[in-house]
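A protein chain is absent from this complex, but the other protein chains hold their places.
On to subunit A.
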């Protein structure tokens, strides 16, 4: 059992597990931090940016170094844990010869589709006349200026996929529900569990009858919009693969929300606008939920809130439908999430883009939620250009995926206030050690980043995983041999055979039976059936004597165990008419001399030796007598 680690990014994992002849890819996150190396894609022609020389790119990286590590076309299934971790899917399903199935929950699929559509839409509405690729060449890259020169693995950077590729990739997704058990080739069973992080987010259990691997990725114990995390099903794992812990271990999400609200209120009161760069699904639900309660008390009732994204409408609709809490909450048939009251009362309005209705209804001061959080593409670029020069306005970063300083770099100098309130509800180190104590996996595998304190805070030993036994760290491109040996496999004894078994009790409570059976293996399932009786030998005239034929061994003789007690054996011999027995004591036991028959029987603790000449009937009698005292295995 091996684990191939294809991504070094702890929150955007991509691992491949080889387990019992299946090859399972666990998540395929797309690390888009490389877009920070590019200039923003403006929606409206910007004289400042267009004067700058440079490249405007399409999109991020995935680590395709894996080509040497393993052949992606051999992957049988891909398991998706949440919609953030599936963004690289089209690269894998469309360009590697992948023929397997992708498993994800329905909300993950639908919202993942929205996020992909959004990115594609952002890219495609600002078509580039030309795009350069030569710079990816190592020789040329070396001569380039600035940070670009130092960027690693530029050649793995890929163009953004197209809508067609997205559709084709997502058509390979098979929907599963929480706790649904799916058989893979009869060899292993996979099952998604609620992980509590986002709508439809799941941890996965990969198990056979005797081994269990848990894959924990992006889990949360905070009770926000999704269904609570299912912890108890993770118990008794042999191996637990742990990824997707919080990226902000020092930032408390509740505190950050509070800061977010107070900064927002301050700016609005001062007559400024607030810009919140965010993904169109996920944390935004929590922000809106929190804002609904906040705006009443903060007297912001009249401030308009705008949510601008090509998929804003669908995102809000889906979040209502997939809200499991309201499905579970039975009789209440009112909009369960408070944020929908924001929509109903017209305080929150959503638009597909800044063009169209928005431009006519737009009123300042206001709060705008829009993407993309990298500030490199999407409607947010326009608002940066629009509001960046005024000190009244504030930009509040809530997504932890990108460094906000890097994100802002191309817009400097900037008069706008910047507030960084990263909200990451994923497990922190404290929660994770508590969880691990509870579920008690035999081994833990995690990215190496989790085994040491963060570089910037090397004294914080509480910001790392300390476990006994220590976790097995992985880094990008490492191959781990997971430390367990498979020792048993499940087989099924057919009823006919089961009935023919003769168990004998060896020790109190323990019985044994010898089994001779035919193994039938089909679809990785093994059944044991009775050995078919050989067809009766057709009487043939050629054969002179039957005895000339060597015996066909159907079942080998069982192993023997135990010892033959002398007194009892003598008594039995007597019963069978063998009376003249001379017993001679030796170092290890006794030698019995049957004088009338001229036969020797050597009885020892761990062996019996019968020396008998020319008297087959006697020998078999003696054999059977000895066997009476022994256990057969």
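Assume a residue touches a chain if its C-beta (ideal position, glycine included) is under 8 Å from a C-beta of that chain, and two chains touch if they have at least 3 such contacts; residues count from 1.
Note that contacts and distances are computed from a predicted model.
A chain of the complex is left out here; the name its UniProt entry carries, from "Hemoglobin beta embryonic-2", "Integrator complex subunit 11", "Ubiquitin-like-conjugating enzyme ATG10" or "Calcineurin B homologous protein 3", is "Integrator complex subunit 11".
Checked against the hidden chain, the listed residues A:70, A:494 or A:566 yield one contact partner: A:494. Only one of the listed residues, A:313, A:403 or A:431, touches the absent chain: A:313. If you put the hidden chain back, the residue from A:298, A:467, A:506 or A:581 that touches it is A:506.
Seen across the whole complex, the unshown chain contacts subunit A at 106, 176-181, 191, 209-210, 313-314, 317-318, 321, 326-328, 330-331, 333, 486-495, 498, 501, 503, 506-507, 509-521, 526-528, 531-532, 547-548, 550-551, 553-564, 605-614, 616, 619-620, 623, 626-627, 630-631, 633.
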